[in-house]
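Heads up: the structure comes next, in C-alpha cells.
All protein chains but one are shown in place.
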Amino acid sequence: MTDSTPLARFWSEFRTNKVAVCALFVVIAIVLIALAAPLIAPQNPYDLGTLVLMDARRPPGFVGTKGFTHWLGTDAQGRDLLSAILYGLRISIQIGIIAGGIAFALGVTLGTFAAYFGGRIEALIMRIIDLQLSFPAILLALVLAALLGQGKGPLIAALVTAQYAYFARTAHGAASSERSKEYVEAALSTPLAPTRVVFRHILPNCLPPLIVVATVQIANSIALEATLSFLGLGLPVSEPSLGMLISNGFQYMLSGRYWISIYPGVALIILIVAINLVGDQIRDQLNPRLRR
Amino acid sequence: MSALVDIRNVSKRFAPRLSLGEKIAARLGQPIETRTVHAVDSVSFEIRKGEVLGLVGESGCGKSTLGRVIAGIHAPSDGVVTLDGAPILGPDGRKRTSRVQMVFQDPFASLDPRIRIGETISEGPIAHGLVSKADAKAYAAQWLAAVGLPADAADRFPHQFSGGQRQRVAIARALAMKPDMLVCDEPVASLDVSIQAQIVNLFLKLRREFGLTMLFISHDLGIVRHISDRIAIMYLGRIVELGPTEAVYKAPSHPYTRALLDSIPKLVTEAEELVSFKPILGELPSPLSPPPGCHFHLRCPRAEAKCREIVPARRETSAGRDVACHFPLEE
Partner (left out) sequence: MIPLLEVTDLATHFATRNGALKAVDGVSFSIAEGEIIGLVGESGSGKSVTGFSILGLIDPPGRIVGGSVKLKGRELVGLSARELRAIRGREIAMVFQDPSATLNPVLTIGTQMRLALEAHGSVSESEARARSAEVLERVGIPDAARRLDAHPHQFSGGMRQRVAIAIALLNRPKLIICDEPTTALDVSIQAQILTEMRDLAREFGTAMIWISHDLATVSSIASRLLVMYAGRIIEEGPVANVLRQPQHPYTAGLLASLPANAERGMDLVQIPGSTPSLFDLPPGCAFQPRCDRRSPACVVMPELTSGGLGRRRRCHHPLNGGSA
C-alpha cells in the first residue's frame, strides 16, 4: 500500500464507483470522437460547397442526394446533423478546455499569491473577486461577448473573465489553509523564494479541490459557450458550435422538425452530465470527511 | 562566551482582522473592543555561541511565537533580533539569512507531503548555493546518514515514515543549511514516549559534532533540564526568570518557576508515598487581557500591592541569574 503511487491508489478507489467509471468512459469517448471528427464525419459541415440545399430539414434516416444516409437528419442549410454535431462538439470541447485552462491558470495564480502575501494585496484581489462573483457569470459573459464582438478570441476572453473568479476563490481558500501549515513556515525559515514556495509547495497541495472545480468549470464553460452561441453572441455562423445548432433549429421545433434542435441538445447534455458525474466522484474521493 | 543571537525588546502582537463595519466604526471614533494578543511582550536576552538555551512555559505563553520571531518566520512588532550584530530580517521584513534554522513540533505537518525526502533536504542548500544540483543527491544522503536514516530514504515520501523518522528528516533539513543556530520548537512533544529518547540523543550527538547553538523550546521540564545549559521561564509573553539550568531547578527565584516545578507529577515508586502536588491556584489569565503589573500576581502567594501596579523589571540577583519579581525567593 505504501509503495503504490497516489495516482494508482486514486484510480483503484475511483474504479469502485461504476457510474463514475461509465461517465468517464463516455467523456473519453466523446472527446476522442470529437477529435476524430474530420475522419469519421460523413460530411464537412463547414465546407459550404458540399451542402445541398435540396436536402435541408430532412428527417433522420433520410438518404441524401450525395448518396449517404443522414442518420440524424439535416438542418436548415442541408448540413448532415451528425457531422455538424461531431464538429460542434469539437469546437465546444476545445473552447471549454482552453477557456477553462486559462481561467484556471489566472485564477489560481491570483488566489494563491493573495493568500501567500496577505495584507493589502490579498484584500484588494479578493474584494475584486468577491465583487465579480456577486454578478451572475452569464450576465458578465453576455456583456463581454457583446462588447468584444464575435470570434474565438473574444469568446474565450468572455468565458475566462466569467470564470477565473471561481478558481481564484477556491485557490485562495485552499492556499490560506496551507499557508499556515508548518511545512510552509519551514520553507519561509529556510528561506526559499516566494515563487518557489507558492509553485512548488503551496500549489501542489491545493490541487485536490482545484481539480474538482476544474471539472465542473469545464462543463460550465461548455454550457456557457453554448448559451452565448444560442443567443447569437458566440462563434460566427460559418463554424457552428452546439449552441448555434440548437439555436438554428429552434425555429423549426414547432413545425415538427424537432431533430434539428434536439440532437445537438442531447449531445450537449450527455457531455455535461458525464463530466459532472466524474467531477462528483473526484470530489467525494478528495473530501476527507467522506473518506474511510 | 560571546553572544551569537541578541534579542532586544522584542514584542509580537497579533491584531485580529477587523471587519469592514468595525473599521468604519473605528474611523468614526467609536471605541471598538481591542482583541490584540500580546503573544510576546518586550523580551530581551541573548543566546551565547555554542550553548543550549531551554525555553519553558505553559501553553499559550508565547514560546512558539518567540521561536518563530527568532527564526525569522514572524517579523516582530517591536524590537530586533540580530545574529552576530546583523538583523535576521532584511529591510523589507523578509528573511535573507539561512544561518538560523528551525525544527518544528509536528513532523507530520512540517514536511511537505508531496515532496520526496531527498528534495526536501536539498532544495534549501541548492537555493542558497551550498551545493550544486549535480551533487545534491550525495549531499542529501550525507545528512540522512548524520541523523541515522538510510540513503534510500531520499526517494520516499513523508507518509512512508514513522513520526520519529520524520522528525529526523526535519532535523536533517535544518542541518543541511549549515546553520549557526537551531530553534527547536517542542521537537519531541508529538513523538511516542519510546521514541523521544532517540531524538533527544540525536540532538546531543549533533551538538557535540557540530557545536550547534540551540534554543530548545519545550514544556517537558525533565527533557529541558537534561539538554540545556541555561533556561528561560516564560509567563504570558514575558521572561520571568533566566539562569543556569541546575541553579534554577535547585533554587528557583521566581514564585512562578517554583510553582511550575511543583506541579509536575513525579514518578511514584513507593507504594505508601502520598503524592503531594502544590498546584498553582487559579487559571492562566487570557492573553487578550493580561492583568496589570506583574502578570502572575493573581496566582502568586507572595503578591503585594506593588505587584498589582508595577511591572517588575528583570534584574540580576546573583551571578548570571535574572529574575523579574518584586519579591524573589531567597535561596
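All chains are identified by letter, namely A and B, in their written order; residue positions are counted from 1 within each chain.
Everything that follows uses one rule, which is that contacts are C-beta pairs under 8 Å (C-beta built on N, C-alpha and C of every residue); 3 or more make two chains touch, one makes a residue touch a chain.
Keep in mind that what you see is a predicted model, and the values were worked out from it rather than measured.
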item: Full-complex contact with the absent chain, from B:Q165, B:T213, B:S253 or B:T317; value: B:Q165
item: Per the touch definition above, residue among B:I195, B:L298, B:V311 or B:L329 touching the missing chain; value: B:I195
item: Which residue of B:V100, B:V131, B:I280 or B:C294 touches the chain not shown here; value: B:I280
item: Touch with the omitted chain, as defined above, among B:G21, B:G129 or B:P265; value: B:P265
item: Footprint left on subunit B by the chain that the document does not show; value: 58-59, 162-165, 192-198, 200-201, 204-205, 219, 222-223, 225-227, 245-246, 259-260, 262-271, 273, 275, 277, 279-280, 283-284, 286
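Heads up, the rule we're going with is that only the chains that are shown with their structure count from here on.
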item: Distance from the mean Cα position of subunit B to that of subunit A, given in whole angstrom; value: 50
item: Residue numbers on subunit A that touch subunit B, as the complex places them; value: 2-3, 181-183, 185-193, 196, 200-201, 204-205
item: Touch list for subunit B against partner subunit A, complex; value: 68, 71-73, 94-96, 98, 100-102, 104-106, 109-115, 123-124, 127-128, 159-160, 170, 173, 177
